[in-house]
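Every protein chain of the complex appears in place save one, which is left out.
Up next is chain A:
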């Protein structure tokens, strides 16, 4: 139990650091940058404390906002994603997900992929809608969401496989 907490704190700090140092500077085509820091919310243990998840993802988003000068958009997107995570689990893994032991960092099945896809899309849509904040950017928001989501999913899957714990 304690080691799970430590792993989560470590993940929180490492993902934020990687995001700020590397991925925030990856302005592909001028405006596309991936946001793999939300892996923290995606990889959070399934049956652990939900209030803890919501609060820690709020802190995660707030730290990102501080570094991006963006008010509260990352915080809002992260809080929404963390609150609706159980529903996405239900959508991707079926109703009885709580009784299964879901481990995301194993071989990529369609269920796991659809979970990552839906989570990333939800987060990015909220993020870019709040960032634009005006209706006249509708197509711009859609385009940014689409391209950034593709990049986030690719980098997320790569990171999941890189930090996969060794099996003995």
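Everything below uses one rule, namely that a residue touches a chain if its C-beta (ideal position, glycine included) is under 8 Å from a C-beta of that chain, and two chains touch if they have at least 3 such contacts; residues count from 1.
Just so we're on the same page, contacts and distances are computed from a predicted model.
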There's a gap in the complex where one chain should be. From "Ubiquinone biosynthesis protein UbiV", "Cell shape-determining protein MreC", "NADH-quinone oxidoreductase subunit K" or "Aldehyde dehydrogenase (NAD+)", what does UniProt name that chain? "Cell shape-determining protein MreC"
Check each of A:14, A:68, A:121 or A:150 against the chain that is not shown and name the one that touches it. A:68
Touching the unshown chain, chain A contributes residues 20-21, 27, 30-33, 50-51, 54-55, 58, 61-62, 65-73, 75-76, 79-80, 83, 130-133, 137, 140
